[in-house]
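Everything on this sheet refers to the single structure shown next.
All protein chains but one are shown at their positions in the complex.
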Amino acid sequence: MINNIAIKGLLASTLTVLLFISNANAAGEAKHPERNTYSSAGVLGKFDIPSIQRGLQVYVEVCAACHSMDLVAFRALEEIGYNEDEVKAIAAEYEYEDLLDDDGELMFRSGIPADYFPSPFINDKQARSANGGALPPDFSTLVKAREHLSFLPWASTYGEDYVVALMTGYHEEVPSTAPEGFELASGLYYNDYYEGNAIAMAPPLFDDMVEYADGTPATMHQMGYDVANFMSWASDPTMQERKEMGLVVMLYMIVFVTLLYFTNKRIWRKIKKGEDIDPTKL
Amino acid sequence: MTTNNDVAEERRNFLYIATGAAGVIAAGAAVWPLINQMNPSKDVLALSSIEVNLTNIPEGQSAVFLWRGNPIFVRHRTASEIAEAQAADNADDLIDPEVDADRVQRPEWLVMSGVCTHLGCVPLDQQGDFGGWFCPCHGSHYDISGRIRKGPAPLNLPIVEYVFLDNTTIRIG
Partner (left out) sequence: MSSDKKYVPSSPTAKWVEDRLPLMGLIYSSLGSGFSAPRNLNYMWNFGVLAGFMLVVQIVTGIVLAMHYIPHIDFAFDSVQHIRRDVNYGWLLQAIHANGASMFFMVVYVHILRGFYFGSYKSPREILWFLGIIIYLIMMATGFMGYVLPWGQMSFWGAKVITNLFSAFDFIPFIGDGIVEWLWGGFAVGQPTLNRFYSLHYLLPFVLVGVVILHIWALHIPGSTNPLGIDADGPYDKIPFHPYYTAKDAFGLGVFVIFFSIFVFYMPDFLGHPDNYIKADPLVTPAHIVPEWYYLPFYAILRAIPDKLLGVVAMFSSILILFAMPWLDGARVRSMRFRPLSQFFFWIFVVNTLFLGYLGQLSPDDILGFGWTALTYAQISTFLYFAHFLLVMPLVSRMETTKPVPISIAAAVLDANKKG
């Protein structure tokens, strides 16, 4: 369709103008999270199981005090390398009050793999009141909810990176202080990566806060990275299955489309050249 | 010249058949997820097996559990009940002959479906002519081994799949 030189010129100049115009100065004050490397990234991405398991430990020992994860069931933990008995043991750590005894009273029972991670608060109101009015977001889809993708990779924000950045984005020495000239309301903390910079969550992670079973040094950054990997899995547990199937579909379709190309070419051979046309009858 | 044409035609036919076959496979693969999505999902399957604590069932009593939407009878049989069940192994009135030993893993524990094999009602415990179960809908009598002895039901109460995890716990399903 684009065969006219004038039109090519026009398109090129218009695009240049648009690029100039669209070079808008972003208004956000929050810093852009740095990119980390993840084994789950890319076309052949696989879950980083040891890191996800460490992340689960951080979640259970630290984050779960305030953050729920309503949509993740214990049975799903089998996907991140736990066997049936381990899953049962993890589930049994929790208690649920949803069975009726013979008198119709609620009674406690211990969790089973089919149960979902329990919420630390009975409802949102209780959660807000316990956290100075702020609602700790649910972890089930949080990484996806913080992921802003654009056509330009460097302009994209990846959910995992955001989590790592947020975990480590407090000002280390005095976490409750803000740069000069920044009015920080009481009960809030200054974080470089949080939109608006004033966050209600106190710095959640400190070095050696947990003791990893596999001996990995529990630095603040390491814990943030592990919990980000864990949350990323929780948000998108079918990622690996999706990419594996995608590879098969892609390879198959490329073969199939090649066959279709040659079939089409073969069918059209005579018609394309106009060999069927008798020029005297036009 | 004819051979050249033949070769060309053969190659063309091969191309068309290969393309057609690839298309059929692709269509088949695309249909499978649409069918499989109707099978039980992971959350449903997670509840497809239950664990039963046997310590809560005293000797001589039964308990009923809901498993996959249907009742399961678990009976803690007494020594005399076991003897009675074994004695009836060769009874003439067995409609669906089966020996008691084939119906239990441990003689004191009878674990079976609680759905009458006639038309799906739930039989009553310790009733009927044989001291086992009695289905009130159409009068089927089951003995203490859950075998049909009298009435319209064609088969014994089915034994469900279960394993002893330890001496006091079984997993059904």
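In this document, chain identifiers A and B correspond to the written order of the chains, with residue numbering beginning at 1 in each.
As a working rule, a contact is a pair of C-beta atoms (placed from the backbone, for glycine too) under 8 Å apart; a residue touches a chain by one contact, two chains touch by 3 or more.
Please read these numbers as outputs of a predicted model, since none were measured by experiment.
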{"item": "Full-complex contact with the absent chain, from A:132, A:187 or A:246", "value": "A:246"}
{"item": "Which of A:104, A:133, A:217 or A:274 contacts the chain that the document leaves out", "value": "A:274"}
{"item": "Residues from subunit B at the interface with the omitted partner, ascending", "value": "23, 32-34, 36-39, 41-44"}
{"item": "Touching residues (missing chain, whole complex) on subunit A", "value": "1-2, 4, 6-7, 10-11, 14-15, 17-18, 20-25, 27, 43, 70-71, 76, 137-138, 140-142, 144-149, 159, 195, 235, 237-238, 241-243, 245-247, 249-250, 253-254, 256-257, 260-261, 263-264, 267-268, 271, 273-274, 276-279, 281-282"}
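Just so we're on the same page, only the chains that are shown with their structure count from here on.
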{"item": "Geometric centre distance via CA averages, subunit B-subunit A, whole Å", "value": "42"}
{"item": "Complex interface listing, subunit B residues touching subunit A", "value": "12, 15-16, 18-19, 22-23, 26, 29, 42-43, 46-47, 51"}
{"item": "Subunit A residues touching subunit B - in the complex, by the definition given at the top", "value": "73, 75-76, 112-114, 252-253, 255-256, 259-260, 262-263, 266"}
